[in-house]
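One protein chain is absent from this view; the other protein chains keep their places.
Take a look at subunit A:
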Amino acid sequence: MSQASEALGRYQLSQLDFLEAEAIYVMREVASEFERPVLLFSGGKDSIVMLRLAEKAFWPAPIPFPVMHVDTGHNFPEVIEFRDRRVAETGVRLVVASVQEQIDAGKVTEQTGRWASRNRLQTSALLEAIEEHGFDAAFGGARRDEEKARAKERIFSFRDEFGQWDPKNQRPELWNTYNTRVNRGENIRVFPLSNWTELDVWGYIRREGVELPSIYFSHRRRVFERDGILLPDTPVITREEDEEVFEASVRYRTVGDMTCTGAVRSTATGLDEVIAEIAATRITERGQTRADDRASEAAMEDRKREGYF
């Protein structure tokens, strides 16, 4: 228990202690009731926090499940480097589900056009890997404050044998009593950070001294602007003629596929400065930095129905 809780008075938990206790409970429940769980680890801040929670939940024993990265092939090199280092430190097994392999095998077709991205293609790689490895539970780092379809999702979110989410037919979720039963081929997506907000995640990173990939902090980067989003200058994005590259001080607020993740202008190099900027911002993290959610009001809901994270 942290000092924050002690400051509150007897038998009260601070919000971070409360959220941590809930997430740890959820992880132990999964480890107890499923045969083959996996933790989806992208190297983004939410999955980094999940991995930290998993270490704490089973300590001093090792984390009893592997982690999986759905690799679009369009990654920030800093993030891949970070991923490999964390995996080595924790000693977990890493499974990589490759979108590139799916494309090469002709299982999915690369999108074309201005906002072509491999984001949506991740669903197919994810579902295939779940099937291939027989995973019956997959931890995801999604939070309900991120997006309105996610606000309705359960902590234990059932997926049918096609990996699909049926938002109108969700299992009622009462108290802390989770229904974990699935038939063969079905699985549950489990979201231990459901009740965390973006600021809770940052507050926890600060409190725990959790390390993050360098791109979360201000750095100089060659970027260009498209529809108000600052994209990196990289061979995997085709620029149009009027889209000029310039160098700017930026940091990332979310980390996903390079082709659809925007940077924000910032000179914040330390955690406290980053948190101060995020606390003051008037734009949501997905709205500011994710092109994938701009497609329509229901973009996230539609992707989630198909089996997206």
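To be clear about the criterion, a contact is a pair of C-beta atoms (placed from the backbone, for glycine too) under 8 Å apart; a residue touches a chain by one contact, two chains touch by 3 or more; residues count from 1.
Quick note on the criterion: contacts and distances are computed from a predicted model.
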Protein that the absent chain corresponds to, by UniProt name, given "Simple sugar transport system ATP-binding protein", "Cytochrome bo(3) ubiquinol oxidase subunit 4", "Sulfate adenylyltransferase subunit 1" or "Dihydroorotate dehydrogenase": "Sulfate adenylyltransferase subunit 1"
Absent-chain interface as seen on subunit A, which is shown: 1, 3-5, 7-22, 24-25, 28-29, 31-32, 55-62, 144-145, 148-149, 151-152, 167-168, 170-177, 179, 181-183, 194-195, 197, 199-200, 203, 281-284, 287-288, 297-298, 301-302
